[in-house]
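One structure, pasted below without further comment.
The complex is shown incomplete by one protein chain, all other protein chains being positioned as in the whole.
Here the chain labels run A and B in written order, and each chain numbers its own residues starting at 1.
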Amino acid sequence: MSNHPITLTVNKSPYSLSVAAHHTLLDVLRDDLGLTGTNEGCRMGDCGACTVHLNQLRVPSCLVLAVNADGADVQTIEGLAGETTGEHHPLQEAFINRGALQCGFCTPGMIMSAAAILDEIPERPLSEAAIREALAGNLCRCTGYAKIIEAILEVANG
Amino acid sequence: MGDSWIGKRVPKRDAAAKTTGTIIYGHDLRRPGMLHGKILRSPFPFAKIIRINTERAAAVPGVKAILTGEDVPDTRIGLGRDNPILNRHVVRRVGDEVAAVAATSMDAALEAISLIDVTYEPLPAILDASEALKAEALLIHDTRTSNLHDKRSYVHGDPDAALLEADVVVEDTFLIPYVAPTPMEPSVVIAEFDADGELTVYTTNQAPYLMQYELGQAVEMPPGRIRIKQTAIGGAFGRGLDVYPFEAVAVLLAQATRQPVRIAYDRQEEFLAAPLRQPVKVTIKTGALKDGTLWVRDARALLDIGAYASLGTVIPVVMAQVVGSLYRVPHARYEADLVYTNNPVTGAMRGFGGPQATLFVEAQMDRLAVALGMDPLSFRLQNANRPDETTPQGLKISTCGLKECLEMVGSMRDKHKEPSPPGKRRGIGFAATLNVGGGARMHRSDGSGVIVKVDDFGQVTITTGSTEIGQGTDVVLSQIVAETLGVSISAVRFVNGDTGVAPWDVGAHASRTTFVAGNAALQAAEEARRQILETAAELLKVDTGELVMRDGSVYVRGRPELGLPLDKIMRARHFRKDGQIVQAQGWYDPPNEQVGSDMVGNLSATYSFGAQAIEVEVDTETGQVKVLRVRTANDVGRVINPMLVEGQLEGGIHMGLGYALSETLFVEGGQVQNNSFREYGIFTAFDMPPIEIQNLETHDPLGPFGAKGVGEIGVAPVAPAVLNAIYDAVGIRLNRIPARPEMVLDALETLQSNDRTSR
Partner (left out) sequence: MLRPFVYLAPHSLAEAVEMRRVHDNANFLAGGTALLVAMERGQASAETIIDLKHIRQLREIELTAEGELKIGALITLREIIDSQLIRSYAPVLVQTAQLTATPQVRNLGTIGGNIASGLAAADLATALIALNAHVLVATNSGEVRMPLNDFLGDTKVISQQETRIISAVILSGARGHASYQKLMVRNAADVPLANVAIWTQTDSGQVTAVRIAAGNCAGRPARLMEAESLLRGQIITPETIQRTALTATETVQQTGDSRASEAYRRRMVGVLTRRALTQLLELL
C-alpha cells in the first residue's frame, strides 16, 4: 500500500493530507474529512449520489483517485450554501419547498448536479427537456424526478 | 379558525438536513472504536463446505475477529427461520454467508476475507422451481421432506362451474421476472454493546420492533436487552422488512471483539445479497358473460422463493386479494406453490405481490374486453368495485372511488391524439389497482403507538415507533398534531427510530403509516389537547367547550382578547401544588383481520383505489417503447399533504415503468449477473414522461382526517397499462416483462407472419 501527500481545497478550506493510493476522492471526503453529505451509492459512477464539483466540473467522486485530485479545488454539498448570502442555496430552498426529495440519499448529488447544469447550459429559459437530459447521471429511486425537475426549473427560470 | 395544516404542501421535517447533506444515514455513522466487518460469501449456488482455513486471514494486521459457522449459534434467522447466520456444512445460494471478519479498517477486512480458504464440493444446483419439485431433486433444506415450502389456496364461488358458464374465457401464462428494490443507500448495520452488555443496533431496517425480537432469537439474547436505533434511511421499498444474516453477524462480531462493528454493503453486494421481488409464473383464466359481467378468475402460480423463506413467501395473500377482489368477480380461485431453489432469496418490495397480480389480472381484463367486443374502459367501469360493499373475499370496502378514477383517466383518450410519426405507432392502455389503505394485519398486532409531549415552553414533541423511509411520516404526523393542538409545524418536534424510547409499531409496510400511526398521533394529540384545555378552562374560568386552540394559544370562542399562550398554560399546570405535565399517549390498532390459511378476511380497515392511463409510442423497426405520458387518478381518502401524495405516486410510477420496460436482472447459475445500475436500468430523469395526477378525495370514516394509505398504489397498475398500451399501439399481446426492444420486435414479427398466413 502506498501513501501520498496531497493538498486539496475543499469548500474553500485548504487541506494537506496523506492518502492511500487506492482511496478515492469519495473515500477521503467521507472518511478523512468527515464530509458525509456526499453519499456512496454504487462506487461505479452510475448513480450520481457522490457528485461533487472538481475544479468547477461535476464528477462522480467515486471514480477519482484522491491522489489524482492532488491540488484540486473541490466543492461538496456542505460548501454549496457558502456560495450564496442566504442560509441555503436557492436550489436547496427549492428542493425543500417543492418536496423534491424523499429518502434524500440522492439529494446532495442531485443538487450538485443541478448547480452545475445551471452553469453548463446558459440558455434561459432553461427547458425541461434539457434538464432531464442533463440529469441522466443522477438516479433517484423515490421521487420519479418530477419535483426535482420542477425545483430546478424554478431556480433556473424564476 | 386559522389556516388548516391538513391538505397543505408542508415540506418534510428533515428536508433541510437532507438538502444540506447534514443528515446522518447508516452509511455515514461512525462509532468510537468501531471496526469494519465483512462477510465471505459463497460463489456456488449449492455446495458442501468441506473445510475452512482462516489462518492466513488471521495474520493480517488489524484483524480482530474471524467467525465461521462453528463460532456462531446454530440458530436460524429470517421470516421462515431457515437461514443460518453463517453456514457450517452447506451453502444454498450464491452469496450465502460462510465466514466473517472484523478489522480496524475496511482495507484490512477485505484483505483478510480474500485470504480465507474455503474448500467446497459443488452439488447439482436446482435453479428452476419445476425441477425442485421432481422426486429426484436434492433437498435444499435436509430438515424438510420436499422442496415445496408451502401451498396456498384461495377460493370463492364455484370457479370450475363458472368457467363453463362464462361466454368468453381468456387464458394466458405470464412469466414475471425478478427485480430489485435498489434503494439508493445499500444495506448497513452497526452493532454495539455497552458496558452493561446491552446491545444497540443501528440499522436501516423498516420494522425495528420485529427486528428486536427476531435478532434476539438469532443471537440468543433476550430481546429486552436489544435496542434498535434507526439511522436516517436512504430508501427501503420493502428490503428492510426482514432480518438477515449480516445483521446477526455484526452483532456476533461485536460480541467477539467488544467493539462496535459495522457491516456496510456496496452496490454489488446489495445486488448479490439483498432480497429481490418475487418472480411469478402464473397461468390464469378470466371469464365473462356476454353482457359484459366479469364472471370468474382462476389463477395458478408457481413461486420460486429462492434458497430461504423470506417475505416472498407472504405475497400470495396480496396476490389472492387482487385476483379475488379487484373489480367485482363472483367466482375466483388463486393457488400458489412456493418452492425452494438455489436461486436468490425473494422478499418484500413495494406493492408486495400487487404489481405481479395486477399485471396479469389487468392484462386479462383488456383481453377479455376485446374478446367480448367491448371497449376495455367500459368493461372495467361496468365491473368496478363500489363503495360500502363487502367482497366475497371478506374485504369490507367502505369508501371507493374506482369508477370515478377510471372515468378521470379515461378522458385521456378524448384528447386529440397526435398522429404517430413514421415508423412509430402510438397507443393508450388502462389499468386499475386495489390496495390496502388502512393497515394490513400481517402480524398479530397491526398497531402503532405515539406519545405527544407538550413542554413548559409550548414545544410539542411527537415520539413514535413508526418508521421514516422517505415517505414523509415526519411531516404527516406533525401536521396531524399541529392541526389538533392549533400550533405551528415549527413548534412540533418529530422523534422516532429508537425502540428503547418510542412505543411499539409494526413497521413501515403496506402503505399503513399515515393511516395507523396517523390515527395514533391524532389520539395522543386529542388527549394532550383535553389536558391543556382542562387547565386553560381553570385559568380562564370558563367551560372547556368554550375554548379553541389556535396560533399556539388557547382562546375563548368569540372573545379573542381572552387568550393564553400555550407555554403559560403549561407552566401554570406544571409549577403548582400537585402540578401536572402533558404527556399523552395514543395507541391505534386498526379494526382489520389477520387472514388465515384460506386468505379470506378483511385484511385492511379500508382500501385505496387508483386507475392509470398510459400512452406509449412503439418503434416498429427496433421494438423500442417510449412512454409519452401517464395520467393517474386515485382515491386515497383525504389528502393530508398533496406534495407527499404526489411524490408517492410519481415514485411508484417510476418504479412501475422500470418494471414494465427496462429493469432487468439476468440471473444465471443462481447468480445475478448484472450487479450494477448501468446494467440494471432504472429509469433516469431523461426517460420519465410527464405525469398528470388527479386525486379523487373521498373521506374515509376511519382514516385520520379521512386519509387512506397511498404508498403502493402508484406502482401496481403501471406495467399492465403499458402492456395494454402496446397492444393498442401495435396489436401485440406480451406475457412477459420487461418489454425490452427485442421482445417487442419478435412479437411484432410473429403477429405480421400470422397475419400473412391468415390472409
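Here, a residue touches a chain if its C-beta (ideal position, glycine included) is under 8 Å from a C-beta of that chain, and two chains touch if they have at least 3 such contacts.
Everything quoted here is computed from the prediction, not taken from an experiment.
Note on the chain not shown: across the whole complex it touches A, B.
Taking the complete complex into account, A:P60 is the one of A:G41, A:P60 or A:P90 that touches the chain left out. For the options B:P11, B:G563 or B:G681, the residue in contact with the chain missing from this view is B:G681. Contact residues of chain B toward the unshown chain are 106-107, 110-111, 266, 268, 621-622, 624, 661-662, 664, 666, 668, 673-676, 678-679, 681, 683-684, 686-687, 740-742, 745-746. Even with one chain removed from view, chain A keeps its contact list with that chain: residues 1-2, 4, 20-24, 27, 43-46, 48, 51, 54, 57-60, 62-65, 67-68, 113, 116, 120, 133-134, 136-138.
Going forward, only the chains that are shown with their structure count from here on.
Work out the mean CA point of chain A and of chain B, and you get 29 Å between them.
Listed in rising order, the residues of chain B touching chain A in the complex are 9, 11-12, 14-25, 27-28, 107, 181-186, 232-237, 266-267, 469-472, 643-644, 646-647, 650-655, 676-678, 682, 684-686, 688, 691. Chain contact summary for the complex, chain A toward chain B: residues 1, 20, 22, 30, 35-44, 46-47, 49, 76-78, 80-81, 88, 91-92, 95-99, 101-108, 111, 131-133, 135-149.
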